[in-house]
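Complex shown without one protein chain; remaining protein chains in place.
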Amino acid sequence: MRQVFMVEAPDRPGLVHEITGALFRSGLNLMENQEHVDPDSGRFFMRSELEGSAEPSHLLATLNELHLPGATFRLRPLKPRRAVMLVSREHHCAADLLVRHTFQELNLHLVSVISNHSHLGWLVEKFGLPFHHLPAERVSRETHESQISALLEAADPELIILARYMRILSPGFVARWEGRIINIHHSFLPAFVGARPYQQAFERGVKIIGATAHFVSDDLDQGPIIAQDVIPVDHTYSAKELARAGRDVEQRVLAAAVRLVTEDRVFICGRRTIVFP
Amino acid sequence: MRQVFMVEAPDRPGLVHEITGALFRSGLNLMENQEHVDPDSGRFFMRSELEGSAEPSHLLATLNELHLPGATFRLRPLKPRRAVMLVSREHHCAADLLVRHTFQELNLHLVSVISNHSHLGWLVEKFGLPFHHLPAERVSRETHESQISALLEAADPELIILARYMRILSPGFVARWEGRIINIHHSFLPAFVGARPYQQAFERGVKIIGATAHFVSDDLDQGPIIAQDVIPVDHTYSAKELARAGRDVEQRVLAAAVRLVTEDRVFICGRRTIVFP
Amino acid sequence: MRQVFMVEAPDRPGLVHEITGALFRSGLNLMENQEHVDPDSGRFFMRSELEGSAEPSHLLATLNELHLPGATFRLRPLKPRRAVMLVSREHHCAADLLVRHTFQELNLHLVSVISNHSHLGWLVEKFGLPFHHLPAERVSRETHESQISALLEAADPELIILARYMRILSPGFVARWEGRIINIHHSFLPAFVGARPYQQAFERGVKIIGATAHFVSDDLDQGPIIAQDVIPVDHTYSAKELARAGRDVEQRVLAAAVRLVTEDRVFICGRRTIVFP
Partner (left out) sequence: MRQVFMVEAPDRPGLVHEITGALFRSGLNLMENQEHVDPDSGRFFMRSELEGSAEPSHLLATLNELHLPGATFRLRPLKPRRAVMLVSREHHCAADLLVRHTFQELNLHLVSVISNHSHLGWLVEKFGLPFHHLPAERVSRETHESQISALLEAADPELIILARYMRILSPGFVARWEGRIINIHHSFLPAFVGARPYQQAFERGVKIIGATAHFVSDDLDQGPIIAQDVIPVDHTYSAKELARAGRDVEQRVLAAAVRLVTEDRVFICGRRTIVFP
């Protein structure tokens, strides 16, 4: 099975030569390779797809001999990532991911779907997945979130996908799953942060609308951006029609972000991402 | 010569029938026709291209008989609009418009170019246009603006094009030329208002950058948007490279806006525009 | 209920005035209106959305009084159009339309799905629609098509959607349902007509791939184009990866075409279409 090798390290001359040497000595063949040095932080990022039968432990031992303080390495087989999806009432992103998951279009193993509404239960169950309805009414925010957390701890996902989940997560929750929660925001961030972005877009009279998939951080709508896309609109669109047209963009941007993240193509670098497509 | 007829009026049943009847009775043929009703304000907008030899005064008399309180009509031959361009140091939008003007690609009659810097003088003069260098150093803002105003009053432009003119205009100036000043902002508004938008875009890590052509209003970067466009970017772009790539978008968005405005295709409707392409 | 009014007629001066007069006298209000005159054929096309309680017969009588030889009028309530979908093995377009149909995103009433393969039966049945599996092996082409025809005659669809249906239809079949069959072709037509367009695209080394929704005519891949879209690609895409990336374009182009056709926004004009978006 093909493996993905991710490296993040302080840059230094000869680094590519050293690391590819360690791979070669471990009997791993480089099938694809991408590198980037962030000029601001001086950090080096590399993603490789490898073939060969090396033990991960053997490779890591070889890499240790390189003496790269501050480096992190990750070697994982390219096999479907465990994920849980959180949804609310809107169906389009959820339905799109359910179809793609069912037909194995993504490197994704959806374990279950959690929602604060019951609306999409029938759809999720049609696709053979457990649906957990956790109403947010009449419970405190803490209780609600701890119910979600209990399900997540049991599911142990590598990725949590907010597919138009409309509730804000607490800092503690975000910290627990840091770098593993992705969200789709229904605007071209940083335009129209916060609530009702299509209404805002209508009032501002923009000629293009968009959607943004990003990692979730403590600051609302401020996490590192993974993918964005846009479509042209004009004065004939009401706020409702902007929302209708925008749904198509949201679902394709979220699907693109899920593809990138589950294939280990995304590094977080401060507020930005390095994406090797 | 083909004429453009612009109507703005409170909507009421039968309005298209009534107005097209007035055109027909005036001996004018409708060659192209576009309409829109803004649902919020209930206002009706119509743009027609007409052929025929009717006197404008005759058409207006016929329209008066329709008793449309609150309506405005505008009938103008489709011939090049007088315009003055304001520039600073950046050449790309100015050069693009100078080329398009020279080869008569736009419905535009550039009268002169005004700048607070001398940089582009040689370029403007190559294209046979007067270049007015009005340095902004060592004069008060008021004095500087009054020098510009004097030139504009003499030129009497139908359109003032800010082609990367980097100074903010006073409310009085904007009021004097209301609805006639267009600007190119080097971001996808309302993202990254204000200074150094490419630096802001770099720091935020967006995956798409853009440009916005808009009418200038008192609120900086808040005027009605005429045209926008975007291009994809990625983590390999520094702020400087974003600016380089963005220049191409800026120049084509500004050229598109100049085309639309000079062909009487744009109505202002509050903070929004109606654009009949 | 809002109604859609479609007019096609030889152009003549005053035509918009005359037709909008007939609407007005019939007590119908024009909520939206778009017109076009095709300069080659001199034909006038108009689409209006109307509100009001006029009898269609009354409107048609009023229109008759206009004496417009060669004109055709169509007045229909804006309600879901009966459609049958034909599929083969590929799921993406079918699944996308099934989801959109289920959530009433389109003006579409899917009656049933017909396929020459059994693959997608479970999916169609999950969404509660009849699935007719008509294998094409071991029967003549005529027999197979007559089986399809029998199902279609019984279903009486206003629209037949070929959602990656991979068999060619006979001229007789096409003639029977003229102007009612739409197909999605997996290339940016007229590039790469015929079989295996992604393999062709790979070999030619194009930097953009696309998809085309078109009405089906006797000439393979030559029918009037309704909608097209594209995505950028590069040398890292194999033919298989082009096909994977292209599926997203195919499904959104087909969905867009279904929207346009079911909302009576498309006129056929020779080999071209007039589309009022």
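Note that the chains are named A, B and C in the order they appear, and that numbering of residues resets to 1 at the start of each chain.
To be clear about the criterion, a contact is a pair of C-beta atoms (placed from the backbone, for glycine too) under 8 Å apart; a residue touches a chain by one contact, two chains touch by 3 or more.
All figures in this text were calculated on a predicted structure; none of them were measured in a lab.
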Give the residue, chosen from C:T20, C:S48, C:Q228 or C:T262, that touches the chain omitted from the document.
C:Q228
If I consider the whole complex, including the chain that's not displayed, which of C:H36, C:R164 or C:R180 touches that chain?
C:H36
Which listed residue, B:R12, B:H58, B:R74 or B:K126, touches the chain dropped from view?
B:K126
Positions on chain B where the hidden chain makes contact:
91-92, 95-96, 99, 103, 105, 126-127, 244, 247-248, 252, 255
By the contact criterion defined above, which parts of chain C meet the unshown chain? Give residue numbers in ascending order.
36, 38-39, 188-192, 203-208, 210, 224-230, 234-236, 238, 269, 271-275, 277
In chain A, positions touching the absent partner:
13-14, 16-17, 20-21, 23-24, 29-35, 37, 232
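Rule of thumb we're sticking to: only the chains that are shown with their structure count from here on.
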Taking all residue numbers at the chain A to chain C contact, is the shared part over half or under half, that is, same or different?
same
In whole angstrom, the CA-centroid distance of chain A from chain B equals 40
What are the residue numbers in chain B that touch two or more other chains?
none
